[in-house]
Structures are given as structure tokens and as C-alpha cells.
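A single protein chain has been omitted; all remaining protein chains appear in their positions.
Read from first to last, the chains carry the letters A and B; within each, the first residue is number 1.
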Amino acid sequence: MSGKFEKFISDFGWPRIIIALFLLLLFASTPFVGVKLDTSISDTLVRVGMNGVLVLAMVPMVQSGCGLNFGLPLGIIAGLLGAVTSIQVATSFDALYQVISSGGSVGVFASALSSVLQSGARGLALFGIALAIALPCAAILGFLYAQILNRVKGEEMMIATYVGFSSVAVMCMAWLLLPFNSPVMVWGYGGSGLRTTISTEGFWRHILSDFGSIDFGNFYFPTGMFIFFAIMVCIVWAFFRTKTGTAMTAAGSNPEFARASGIDVNKMRTISVMLSTVLGAVGILVYEQSFGFIQLYMGPLYMAFPAVAAILLGGASVNKATMANVIVGTFLFQGILTMTPSVINSILKSDMSEVIRIIVSNGMILYALTRKTRVKR
Amino acid sequence: MSAAPNLGMRRLLIRVALVAALVAISFVMYDIGKERNVLLDNKSASIDGVEYEALVGVSIIVDGGKKTGVRPDARIAHKMVGRTHTIRLEISEGGKSIERTVRLTMNMKSWMISLPALAGGARDIYIPRPAAAQPLPPPSPSGEPETPALGDDGPGESLMGI
Partner (left out) sequence: MTPPVKNDSAVHKFTGTENVKHFLISNSVPIIFIALSAIAIPISGFSAGYLIQEMLTRLARNSFLVLSLLIPIMAGMGLNFGMVLGAMAGQIGLIFVTDWAVVGIPGMVLAALISMPIAAFLGFICGSVLNKAKGREMVTSYILGFFINGIYQFVVLYTMGIRGLHIPITNPQLVLSRGFGIRNAINLTGIRRALDNALPLTHNFGHFTISIPLGTYVTIAAFCFFIVWFRRTKLGQDMRAIGQDMAVAGSAGIAVERTRVIAIVISTVLAAFGQIIFLQNIGTMNTYNSHEQTGMFSIAALLIGGATVSRASITNVFVGVTLFHMMFVVSPTAGKELIGQAQLGEYFRVFVSYGIIAVALVLHAWKRLQERERARRGLRGE
């Protein structure tokens, strides 16, 4: 009995236990420091749902041996493209609809589309459009990204970071130049180019979160978003049980052996990168529908880091990650990020949240990077 | 085998000496580089039993800078870097001029220089500075505009990381 307990502790790792206890302590202390417990739990859960899929996006690349996906911004960009296009479609359609309905001539297709886009399912349809655009973009970007990564085995993480940064910078230029004209997205007073932040209010804000949500008093539980997250987790979990999934894991844990068994390691890596990027695109859309805003330009620049920190906190290493890592990690990480600032701010009467965030997140990543792993090369 | 402990000892001594030298240099740098706000007072003063009259029609030049007049019973503030400075007093009436090299030996936060004593050739030219309740007189123009630190508060939005 005590042997099992010890094994559980050594598996789980002392740092994780300490952090979990710390989080518990923070929650327990809320009534004493003047922070509302129900709001705190609610906030934490919302943030877990928001970030969950982005953390999930880390798993494929870790499993296939490509390391932590610091290039998540690539997937995020695909998602942003989808989001922005969906809003453009909505605005253009609205304008078109005015013209058509006032003209009185409505084709069958137009009437079907219009009934959807004018109904309560409008938000869902728009979200669907966003996904429909984001996913192919992500797949393409992921494929190209994989081509680079496959030629640089050994230094993937650093290169991923800078490829991610470069693409964010390229998109900054693109956001200025792309021919969007929706007034809710473009700078006012005759400016050109998209605004830095675009609200999803009236489009698909909370489209997932509000589905079946539990809402009383200060407590808000975004059921829909969690269901979506659960579905995504199940899909990924099921994928890793397929032949391709197991081959991917094999390629990651021992490339030489995998190659000897006939597995095309490069192909596995490519698929994993594409999968990661696609999940990143989905993840940012889930994030945006909850957050309520689309952040362009330099917004996505550092978005990989919280996801990396979360999965590492969940127990993943640089070359192995499980679903449990994702769920536990996201919960612990977002918990700490939500609770520490609010508690400490109440105690010390000053706003330390930003600084704490930086120290905790990066500290976690550092810890993981300095752990001993098998030497593969 | 007797060489080894000696070598270790020698290295340690060298390192300690190096650190001591750096510390000493730090103090020297502080001393010669510190910009002190020195008050130059033109009131009648009594030092060591000798009375010195306030100077009338006097202008002062510090370290070859701009000439500033100081009225009797007034005082001016001058920023001086380091300890050794030349103060030149020119009295319009009678065309007298006195130049003296002054070494700031006291803590200039609690003492000030008495111009009459300086002109009178006293050895000790320092008189106590009145309590801080008095606002500092406007600084003498020394060529450098007094720009306060820019007012931006706090770190702003572009914090690194997460």
C-alpha cells in the first residue's frame, strides 16, 4: 500500500504535488482574503476550457519527437484567418442580403443561406465557416512547417520559435494589406488594414461556451466549450490508438528502431506537425469565442509559451505527452495563473499578476527543459 | 607537495586583492564622480571668532563657467562634480577678484560654503546648512537644462513572456 503511494508520488513528481497543494491552499484561502470562491472557480474553469485545445495541440509533436511546439503561432495564424474571414463573410452577406431582399429576387440557394445566416444558428454557421477556412490553411502551413523541421532534427524547438515569430511578423504585414473591408474590422475614418483587436460580439462570441451553460449568481460554467474540449481530447486519444498514431509514437520514442520496423519517420513527423497546427487553429478559435476578441498583429507572438508551460506542468516531458498531462496541466496552470494574482493582490493590495505570471510560466518551462531525458542522438 | 597549498594560498590572496582593488576603485569613482548640490552663501558669517561681511556687488564663476551675481544676504546653489573646484569671486566695486581652489571636505548636505569667508581668506569656509524646511534656491545657470525624469509610470503593456 505504501509502495503504491510512493510510486504515485514519484510518478507524479514532487514539483507537481507542491503546485497542486499550493493551488488548493489558494482556493482555501479565498474567503479569508476577500476573494469570492465561486467567481474564482468559475474563472479558472473558463480559462481551462479556453486554453485546453491549445495545450492539446502540443501533444502530437511531442509524441513524434519534434519537441515542444513553440511554433504554435502558425496554427494560430490559420485560425485567425478563418475567424477574420468568417466575419467578413457575415458582414458582406448582411450587406448583400439587404440588396437582395429589397430587390425582391431571391434564389433558392440564397434563401437557404439567408435563412441559416439570419436564424439563431447564425453564430454556429459562422463558426463553422471559420473552422472550414482555418483547417485547410492550418494543414497547408503545417505541411510547409514540417518540411523545415524535418531538415533540422535536433534543434527543432529554437527554430520553431523563430519560424513562429517570423510568420507572425509576415502576417502583421498581411493584415495591413489583405483586402478586407468589413467596417467592424477595418480601421475607421478611411484607414486601411485590419484593426488590432476585433470583437466577436454579434457573430460567434460564446457560441460554444453558452451552449447548455450553467449560470447562477457569480458562477458560470461554459458547458458547451467543455463538451467541445472533451470531444477534441477523445479524437486525439483515439487517433493515438490507430495504426498511424502508434507509428507516430514509435517514431518519437526511438526513430532508429521505428525506421528499422518500416515506419517512415519523416512522414510521421509531418503528420504530427500538421495535426499540431490544425489543433492550434481550432484552439485559437475556441479561445476567441470565449474571450470575445480576435487579437491580430503581435497578439499571437507569445501564445505558444502558456501552452508549453501548461503541458509541462501536467507532467509531459520534451518527448512524451499524454491526455492526462493536458488536462491536469491546463487545470493546474490556469488555476495558478488565476488564483495567485487575485489572492496576492488582495493580500498586498497591489497588482503583481503580470510579474507572477511571467515567473511561474517560464519557471515551469525551465524546470522541464533541465530534466534529464534519454539521450537520443 | 608543499607547493600545492602555497599555490592555492597565492591564488586566494590574488583574488582577494583584486576584489579589494575593485571595491576601492568603486569608492574612488563615487567620490570623484558624484554631483553635489553646493550652496554658496553670501550672508555675513562668523567663523572661528572672525567676522566676515557679506559681499556687495560680487559675481562668482565656478570652474570657469558662467558668471553669476550673488546679492548680499542671498545664496545660490551650484552643482559640482567631484571634490576639487576653483571658485572665482569678482567684486565690481574696486575691481577686486579672488580665485581660490576649494576642496569639498565636508558633507555638502549639511554644510554650505560662506562666500564672505572665502573672500576673506579664511581657512575654514564652511558654515552649517539650515534645516531642510527651507526650499532650495534656484540653481545657477550652468549650461545644462534641468530636465526631470520622464513621467511614464510603470512597465506598460509590452511585458515579455506570458
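By definition in this document, a contact is a pair of C-beta atoms (placed from the backbone, for glycine too) under 8 Å apart; a residue touches a chain by one contact, two chains touch by 3 or more.
Quick caveat: nothing in here was measured; it's all calculated off a predicted structure.
The residue from A:37, A:144 or A:176 that touches the chain not shown here is A:176.
Screening A:152, A:214 or A:230 for touch with the missing chain picks out A:152. On the side of chain A, touch with the chain left out of the figure occurs at residues 70, 148, 151-155, 157-159, 161-163, 165-166, 168-170, 172-173, 176-177, 192-193, 305, 318, 350, 352, 354-356, 358-359, 362-363, 365-366, 369-370, 372, 375, 377.
Touch with the hidden chain on the side of chain B covers residues 22, 25-26, 28-30, 32-36, 81-82, 144, 147-156, 158-161.
Keep this in mind: only the chains that are shown with their structure count from here on.
Spacing of chain A relative to chain B, judged by their CA centroids, is 60 angstrom.
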